[in-house]
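Note that one protein chain is taken out, while the other chains of the complex remain in position.
By letter and in written order, the chains are A, B and C; residue numbering begins at 1 in each of them.
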Amino acid sequence: MFHFMRAAMEREDRIIRIAGEGGQGVITIGELLDRAVAQIGLNVLTESTFTSEIKGGDVMFQLTASPLPVPSQGDRLDILVALSDRGYRTNKDKLSPGCVLIYDHEDTRPEGLSGVILYPIPMMDISESLGNPILKNMVALGAVAQLFSIPMNVLQDQIRKRFSKKDPSMLRMNLKALEAGFIYAAEQIRKQDPYQIPLEKRKDDFLLLNGNEAIGLGALLAGCRFYSSYPITPATTIGDWFSRYLPGLGGSVIQAEDPIESAALTIGASYAGAKAMTCTSGPGLDLMQECIGFAGTAEIPIVIVDVQRVGPGNGGATQHEQSDLFAAAFGSHGDLPKIVLAAADVRDCLYLTIEAFNLAERYQVPVILLSDASLSRRSQTVSRPNLPEIRITNRILYDSARSSYARYQVTHDGISPMAVPGQSGGEYIATGLEHTETGSPGYSPQGHTIMTDKRFGKLDTLEEDFLPMEREGPAHAKVGIVSWGSTQGSVREAVQRFQQIGADVAALYPKLLWPLPVKALETFASSVKKVVVVEANKQGQLASMIRADTRIETHGIQTYSGVPISPWDIFGKEFIVRRNGEVYFNGAQSSDGVQDGSQGDVVSRVR
Amino acid sequence: MFHFMRAAMEREDRIIRIAGEGGQGVITIGELLDRAVAQIGLNVLTESTFTSEIKGGDVMFQLTASPLPVPSQGDRLDILVALSDRGYRTNKDKLSPGCVLIYDHEDTRPEGLSGVILYPIPMMDISESLGNPILKNMVALGAVAQLFSIPMNVLQDQIRKRFSKKDPSMLRMNLKALEAGFIYAAEQIRKQDPYQIPLEKRKDDFLLLNGNEAIGLGALLAGCRFYSSYPITPATTIGDWFSRYLPGLGGSVIQAEDPIESAALTIGASYAGAKAMTCTSGPGLDLMQECIGFAGTAEIPIVIVDVQRVGPGNGGATQHEQSDLFAAAFGSHGDLPKIVLAAADVRDCLYLTIEAFNLAERYQVPVILLSDASLSRRSQTVSRPNLPEIRITNRILYDSARSSYARYQVTHDGISPMAVPGQSGGEYIATGLEHTETGSPGYSPQGHTIMTDKRFGKLDTLEEDFLPMEREGPAHAKVGIVSWGSTQGSVREAVQRFQQIGADVAALYPKLLWPLPVKALETFASSVKKVVVVEANKQGQLASMIRADTRIETHGIQTYSGVPISPWDIFGKEFIVRRNGEVYFNGAQSSDGVQDGSQGDVVSRVR
Amino acid sequence: MTWCPGCGDFGVLEALREAFSRTGLDPAQTVLVTGSGCSSMIGFFVKTYAIHGLHGRALPIAWGVKLANPSLKVIVAGGDGDAFAVGAGHLVHIARRNPDLTYLIMDNGCYGLTRGQASPTARRGGMAEENGAGQPINPLAFLITAGATFVAQGYSEDPQSLILLIQQALNHHGFAAVNILSPCPTFNRPEAAPPYRPEVVNIEATSHPVHDRLEALRLAMTEDDRLRVGVFYRENRDVLNEKPKGAGREDGRDDLTRLGEIMDELKP
Partner (left out) sequence: MTWCPGCGDFGVLEALREAFSRTGLDPAQTVLVTGSGCSSMIGFFVKTYAIHGLHGRALPIAWGVKLANPSLKVIVAGGDGDAFAVGAGHLVHIARRNPDLTYLIMDNGCYGLTRGQASPTARRGGMAEENGAGQPINPLAFLITAGATFVAQGYSEDPQSLILLIQQALNHHGFAAVNILSPCPTFNRPEAAPPYRPEVVNIEATSHPVHDRLEALRLAMTEDDRLRVGVFYRENRDVLNEKPKGAGREDGRDDLTRLGEIMDELKP
């Protein structure tokens, strides 16, 4: 299927990867490059991996730059910058003919690479000649700038922003190293590759954000004025965001002493009237389940962000996985209504966070927003939000002109006005016990039935209220892919490739995952012949939930390797494309060869 | 459908209910009666309800006694003993013609009861004449003994056992009150009812236990030698059991300071080689989810009993519900293999606890056993276990004769030998991080995939290994009921009634709920026309899991009122029985009238 | 729904009501946060705003309330189990941060609601003893070491002192905790647990140096059959529930302007 690959390579995006070890500054120059390229007006998308050791361990940072929007990290490389031999060796399999390798020939000896363009740079020598071996990364960055026409003034700007606060001698050294790399490349390297970073000025006003920053910004725009969390990778930097910006908006930020405390603080703040949020990752979500149940029963709106990492247990703190969906939807004991959303890209992180607050306020339920490790550090450009256009929902307040008040009044839609401390006449007790309309403990059989129905009934209109959901591809297709979270990007890219070869594949990207948007899923399913759910977990968690709540038969593509699903994982492995361009999903992972679609009826139910 | 009711009433069981308020000793005389009736050789089953206030609140205790096994609490009354007017009023709707009411005419004036046989007893007067108003309950018990031929010597025995340790004057007073009640009834009441407690001596050796005691006994028989928990209704009395019996067996019991601590202690004890268990209820299960995930990842066998109560939140501590199945199966974040079992009666509490330990040891996974509030205090007779016949499984141990050891070795069945501290050469680190075969942190994509597959692969043979599952009714049937937990008893009784009227209903009672026993469920489903899942929760949790993992279309009967499902909830409400004895399930709860089964194709998927 | 006859919590409720009215608290501006337990039912018996039911989390919930709206009067109440068992970690951390909260601990030495098991404060020799109990927590020493800035002890059967102590706690600016011996006659009966019909000594009468932490600890750690009632320790320290210093708003710029500035910072 090599011709598909070629088709993909004719795109205008450029993918550059920097690889090395912890402590070498891989991420630093990656981020500088990212910011510079974004600043000159290109769309960017970054992907990085590292382990949770503070020093040492493999580190890589990859940047895709394109005049068009970049859906995913892709599955190829154009340029590899190896800061160490290990960085070269762990990535060399990715180099195909036409790729560029930039490396230090003092430590790395590339062998057996056919058709790869080699640019050796004596990074360490140059760095040491400047009196500091730690500047290797900047030397490499300078060379990259020269070779691919990244404007030096923009890079220098970015370096100044980054280092100015620290000691000025550091800044000077770094600028010097950048320049040395640039000069070396200009003088010693004969350019053999066709790559240039195109210079296109975006006309819109845009921001450059990673997923965690976008969540922070979304929360501020939604009106969040209370934040508490306990540090946990990969959610920690959301806390940093709030520490930086929330006090200036008159809000409170508390670093709690454990995830339970942060959830309890959030509940208290919301009871008192603030829009409040906590963020965590899997192990913290586990600990918060009791608080989530309390908030649901007492009908106190809260927003919980779960930045998923590899599970179960402590798993892999910096690695990617989408395996907390079950825990988010079903983790708290008892019959508990709640809302689970999942963000697919940085833009979603921003706007779904706003939506999470709106839904929490409107329905007075806990809302869990799922993000993931990859998204948390993925940097993308996003158009600057237009503040007046953002729709904000606030909880229905108790009307203090009324004479009597029952906090948990059973209304037609199950939503009862909430009093906020300070409102005279609204005094009520919020309790996690089953209760009557006034909040007294209520143990009658009718009482529990009515209150359970009330709490669940609130969400009856949710699917209609909450529309964000994207569909792409032909109106009728042989195969319909359903995907969620950041895997969407790779699915989108795979669908583009299917379209390029004339294959018949559509896709649906739900953002509301629980309660399941049954109607939309069934409409989609009825427009395709087979539904394939693509997700990065073992159990096929969304597929399982779809089978439980709809009549849809699902097939699954699941990976659980700690890295994001790539377009090729979808486009290349599980589909059978016939000469005429028709496409079939091949359920059996181990099967090979071209099958007729009609034989593909074997159901690959995922356990 | 009154003729079905009559059919049911021709059974030989007798149902007596004692009702009153907290502090009146309702439970005390109920338990005395229970023990006495069991002692004379009848099968018993008790059901009781009360609220979690210490004093006050409605209390009722109901005893069914029968020469045949008693499947459930039923849905009728034969005899009501009202210790207070409130006790009478909250239960009078249950009185139908032919029933007996025993009451104190000083406080209660029964009105509008047609055909109910009234036996007024001046309980308070007699009690006060003995110098103590608190003896009302014993007076009532004496009257009951006289009226329904319960041997006084057996009752006196039981009272002696209960009060002897406390002050002897209490014992004397109680015996006196018992006698006074007996004499009053003999002299003043003319018996008009046909009820007698039959005197049949069981030939087997049997025990009388409630669900929590049975769990305690099962654990001891399984070899459990470490127990820790934090008190929480309705699980607390399991801790009492262990405090009483485990030290005598050389084991340790620790009342922890919160549920997390108890789970962590249990993990440590198991790592050190002990069979270890903790018990809790919903809110505690929430808090334990992180520990459960750790145990699963580190492959440390533990048993967790969740005695379910009304959820979500604190819900109703003493009330019945089966709504923690989702949390048990899916609550801990990430892709976590674990085993969930559910006990249906007191016998199950005993034998499934043994099985829970066997499975935990064999597969080195967390095993969650679900019981419930009703079962926790349900008293039933169980044949005395024959110790030598009980099959006990122990973990596969590291063989210290071997030269090298990798704790997490990927074996053909995924199960790796475990070393226990003390074994030389077996030193290893158990970790909740993703790891290599030797336990070092392992972040490679292949590594996580392989280890995930290993952990899930362990359970591939589970459904074949673990057979306990009951099926009853005809080999092919129009309707097949699937039910779990203590609801099984009411389903069994409903199925008996269906059989009496010649209706075509079968039932399947799985005890292993997760991983779902797919083959058995699909075999059952293929033998019936419609599958109806009966469970006491809002969301239809088992039904949802069945739809997710099998091709079965499910219909649901769900109640969530805080009290157990009754046979009539199944037999009476949701089924349409045609003159010819054919039976159809009517999915729409509110519908009435006889429908043809072929119209019943509307799917009542439960959200 | 009520407590058992003779339960100490009745006395605490009465004293609380009286202290509320003497302090002139506005129910609409007052939030009483409790956990789970017999004592935590107290939230159902007052006319203020209240939260009930998450065992051991009353304190962080209350702090959240106070942080979100510092103008509210926020009181925490609940059992010794809530405070010192499940909730011990929160107590340690929140006390040292000294938020402006009043905490009334109703100490009966047992878990009343779950039928009387030993709590961390269960005195040796009481009814409520369990396996592996160890040395009980000394509530006052615990609170002082943790960093509470007002630490007192009261007794449900000594209403006059108790009212005064609660009043002082309510008036204290910072984290004020009153440990109140509030016997559980149902599960921890006086005759079984000696400290529950104690000789009461009011330390206000002595010349206890209330600002000296070590002296306060010494007194707290003095264990005999007498119950010392009064203020053990008191300190003025920065209060941390106010919104962070230097927080915006004062400068007159509105949220929209500020949000715009934040977005400006996010341009590459």
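Just so it is clear, contacts are C-beta pairs under 8 Å (C-beta built on N, C-alpha and C of every residue); 3 or more make two chains touch, one makes a residue touch a chain.
Here the structure is a predicted model, which means the values were calculated and not measured.
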Considering all chains of the complex, which shown ones does the missing chain contact? A, B, C
Omitted-chain contact residue, chosen from A:Thr108, A:Asn314 or A:Ser544: A:Asn314
For a quick check of understanding: of B:Ser252, B:Asn394 or B:Gln499, which residue touches the chain that isn't displayed? B:Ser252
Using the document's definition of touch, tell me which of B:Leu45, B:Ala264 or B:Ile481 contacts the absent chain. B:Ala264
Only one of C:Val86, C:Leu113, C:Ala152 or C:Val231 touches the unshown chain, namely C:Val86
Given the contact definition stated above, which residue among C:Arg17, C:Arg237 or C:Lys267 touches the chain not shown here? C:Arg237
Considering the whole complex, not just the chains shown, which residues of chain C touch the missing one? 84-89, 92-93, 96-98, 120, 131-138, 141-142, 145, 147, 213-214, 217-218, 221, 237, 240, 244
Just checking the interface: what residues of chain A touch the absent partner chain? 51-57, 230-233, 236, 239, 243, 247, 252-255, 257-258, 283, 313-314
List the residues of chain B that touch the chain left out of this view. 34-36, 38-39, 158, 206-209, 213, 217, 220-221, 225-226, 228, 245, 247-254, 256-258, 260-261, 264-274, 276, 290-291, 294, 297-298, 381, 384-385, 387, 419, 421-433, 440-441
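As a working rule, only the chains that are shown with their structure count from here on.
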By mean C-alpha position, what chain is farthest away from chain C? A
Return the chain pair with more inter-chain C-beta contacts, choosing between B-C and A-C. A-C
Chain centres from averaged Cα atoms put chain A and chain C apart, in whole Å, by 42
Which chain A residues reach two or more other chains? 260, 290, 294, 298, 431-433, 441
Among the residues of chain C, pick out those that touch two or more other chains and give their numbers. 1, 36, 53-54
